[in-house]
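All protein chains of the complex are present and in place, except for one that has been dropped.
The block that comes next holds chain A.
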């Protein structure tokens, strides 16, 4: 074995020794570009070009008789800015996303903390229950809420049996229903994010604070919370962005009556066939999404620099 490697070394050492020294940096210089070339080509053709075409499409005009016309104008954008119907849809979209984000933070963060304090076999099992829904199709999960809200009315039956409400609440085709279902779909992301930030928190620090005479509330406020706030914030960014662009859940629970930005774009594309207007809604949604994600990430990272390092 040693002999064979020796001969191999000799055999290949010759050409590499003969190669001029500057060759190595040059190869190094090109290697990363060659390695990422397939991906770059794929993304240029299949991501940048289609997105650019969508932007161009949003500048075209549309008429019910002539179809899409190849003119370049900002008419679709001014239409959306001027029309109170579109204001309402965008406002509703961001209102739903904000409430969902708040609910996810309020329920997801304590749950992550409780999970971390659990003992070994229970912790794994509960983590599986919390994270598992992420793997189940969002359509199946939303179908579950449609069944609970509508056809069986189990939620209302339960609430009335508990004496919490006197008359049934309308969940289907309402914002309340969409918010509950979306919170269910997105809360695992918040738990994950806070869970990740809790991994960096040494439980002994809590014990140290307790032994120094801090009450449980003080420990929570002064020791735990400062550590997990970055986790809550980055979880909130994820949840907000996903909630604002959610499609399947608002489409099933909200139906055709309660439109959000994503279902509006879908309707313009596949029902009204006004592609330029649909593309305009999509472009606005994309810009809002990127601004929120990039902007908030910058803010969170700058504010909590020491925690991320």
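In this text, contacts are C-beta pairs under 8 Å (C-beta built on N, C-alpha and C of every residue); 3 or more make two chains touch, one makes a residue touch a chain; residues count from 1.
Keep in mind that, in the parts below, contacts and distances are computed from a predicted model.
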According to UniProt, what is the chain that's been left out of this complex called? Choose from "Sodium:proton antiporter", "ABC transporter permease", "ATP-binding cassette domain-containing protein" or "Heme lyase CcmF/NrfE family subunit".
"ABC transporter permease"
Of A:146, A:182 or A:258, the residue that touches the missing chain is A:146
Per the definition of touch given earlier, which of A:40, A:81, A:225 or A:299 contacts the omitted chain?
A:40
Name every residue on chain A in touch with the hidden partner chain.
5, 8-9, 11-13, 28-29, 31-33, 35-36, 38-40, 42-43, 46-47, 49-51, 53-54, 57, 107, 110-111, 114-115, 117-118, 124, 126-148, 150-152, 154, 181, 184, 187-189, 192-193, 195-196, 203, 206-207, 210, 234, 237-238, 241-242, 244-245, 247-248, 251-252, 262, 265-266, 269-270, 275, 278-279, 282-283, 285-286, 289-290, 293-294, 297
